[in-house]
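What follows is a single structure, written as structure tokens, with notes after it.
In this view, the complex is presented without one of its protein chains, the others remaining in place.
Right after this comes subunit A.
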């Protein structure tokens, strides 16, 4: 299907040798090396629909980059299957390359010694993009990313923010339906980050591109992604919306209500427990934080306001970073769809 990503039971195992301790162990390892298998990605299954932006999240070493490398045709999986815009990336690398754009935040795809605009025009030739189309797209990217102020500069002289903006443009100049972004805003200042986010929103909403994004920046996830896939220890832990993740791992919300009548008889509401009551101040929290039907903080707030007459209300909610921290720490390495 054009623009879709289909991943079925994808696994990648790396084999390495382990050095035994001590001098004797080292010598023994030299003669008789002990090989161990490291399962970087194990049996991962998910889909990304055309025009959807999916955040692939997980702690360092979880298997995010390995997954992206298999989907971009860099690595061949040990088992399983993947299709990107209908193409098996590791079997038909060059055809897949025409359908995708990729940005690896810490590496540039531009020619180091050349001015950026020269790199763009080389890419135009490689992807055989008509000149008028190339110029129009470049103008569109320039509007958001403000590239023209530095696109005659050699890549080696660009700042990180300028370089990544150019890399983003370079990855999309051939109009790929699918885009892979591996930590694209790493090390950027907040202004440039926002510029990049706006650009990505535009590409998804206006141009209908499918985007698979990995990042450790939770603000980015909140602003861009409706759906996330969480992997840890190479396994898919969760595939769902941000609300579902919050419900499952963000159990720390509290609603503090000041009742108009301090003598009101306060009773628990469905899924909402009364944690404390001090005079007119009542603190509500989730009754069963891990339960599948546990209300979100917004649902709880609505329920409290509807049930009681309140003169003031405040909410304490774990931000997404806290939620993800909890998810990374507690997530068991077992496949589960929420």
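To be clear about the criterion, a contact is a pair of C-beta atoms (placed from the backbone, for glycine too) under 8 Å apart; a residue touches a chain by one contact, two chains touch by 3 or more; residues count from 1.
To be clear about the criterion, contacts and distances are computed from a predicted model.
Engineer: There's a gap in the complex where one chain should be. From "NADH-quinone oxidoreductase", "Elongation factor P", "ABC transporter" or "Glucose/mannose transport system permease protein", what does UniProt name that chain?
Structural biologist: "ABC transporter"
Engineer: Looking at the whole complex, which of A:154, A:202 or A:277 touches the chain that is not displayed?
Structural biologist: A:154
Engineer: Among the options A:6, A:47, A:81 or A:118, which residue touches the chain absent from this view?
Structural biologist: Per the contact definition at the top, the residue touching the missing chain is A:118.
Engineer: Who touches the missing chain here, A:11, A:42, A:66 or A:294?
Structural biologist: A:66
Engineer: Which positions on subunit A touch the chain that was left off?
Structural biologist: 14, 61, 65-66, 69, 72-76, 93-95, 97-98, 100, 102, 104, 106-109, 111-114, 118, 122, 125-128, 154
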